[in-house]
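With one protein chain held back, the other chains of the complex are shown just where they sit.
On to chain A.
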Amino acid sequence: MAGGASSRIYEGAGLKLMLPSWLVIGIFLLAPVAMMAVYSFLTKEFRGGVIWEFSLAAYDQFFFDRGLFGDEAPTIEWTYIGIFWRSIWQAGLATLACLLIGFPTAWFIATRDPKTRSIWLFLVTIPYWVNLLIRTVSMKFLIRDTGPLNEFLLALGVIDEPLGLINTNFAVQLGLFYSYLPFMVLPIYAAVERYDFSLSEAAADLYSGTWTTLRLVILPVVKPGIVAGCILVFVPSLGAFLAPDLLGGAKTFMIGSLIEEQFKGSAGNWPFGAAASMILLTIVMCVLLVYARNQNKGETR
């Protein structure tokens, strides 16, 4: 993105022009994240908030179980690790579902002629601009036990009793899939649009079948788009709040709800919420770093 024409008009004014954005993001995002890191090492105040006293209690509570009174030998606490693990698993499955539906869709759209292409693309992007809360509520309305989906299938005689989709892991995955599908389609679309079809022709000339060409020629070429799409779906899914909260039940608790609960009312634990946020942020930054490094390697090659 960087680069572009350099003009003598703005030569040397770069810093001045960037200053507002740096100040706003620096003060109201970077400093808050740093503050959150500090809070995760403080002692909790029982009515929400913190006491300014250094403590590792938040991280200790996350990773270790010291019994009811805190005097037993520490063993690994699986509750929160389990919630993180389930979130990663859910986000991963949602990403896979987006890929399986998103790739053929992106390919199909990118191979239309330019006029119809933009209409297809427009159709895929519209739902993304509809309020996420409203989309999630709509999904809940559709798949709930007495909702239109079950009524329809019951009337058709396909099923004898409601599917019982709501409040399951599957419902959460469906919600995540529904929330972030356009994020998968758009980068893959961009990659396929740049794909050089003479590669497919060459493969066909060498007697490669349609699917072999897809697997051995096309997929490696459009891989950057696929990886970008997977990251764009996986990262927001991991910290999602609305889909697990509205579509899932108590058994489908995810990171977003765990963190939200710590700041709600007086039952919360701010340092613990801050610590859980730090751990989530660390996981996301690791994913992004691995991605950035691989991308750089790809570019230098």
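Here, a residue touches a chain if its C-beta (ideal position, glycine included) is under 8 Å from a C-beta of that chain, and two chains touch if they have at least 3 such contacts; residues count from 1.
Heads up, the rule we're going with is that contacts and distances are computed from a predicted model.
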Chain left out of the displayed complex - its UniProt protein name, from "Carbon monoxide dehydrogenase", "Succinyl-CoA:3-ketoacid-coenzyme A transferase subunit B", "Acyl carrier protein" or "Spermidine/putrescine transport system permease protein PotC": "Spermidine/putrescine transport system permease protein PotC"
Absent chain, residues of chain A that touch it: 1-18, 20-22, 24-26, 28-33, 35-36, 39, 49, 101-102, 104-105, 107-109, 111, 118, 120, 122-127, 129-135, 137-142, 146-148, 151, 177-178, 181, 185, 197, 200-201, 204-205, 207, 210-211, 213-214, 235-236, 238-239, 241-242, 246, 255-256, 259-260, 263, 270, 273-274, 277, 280-281, 284-285, 288
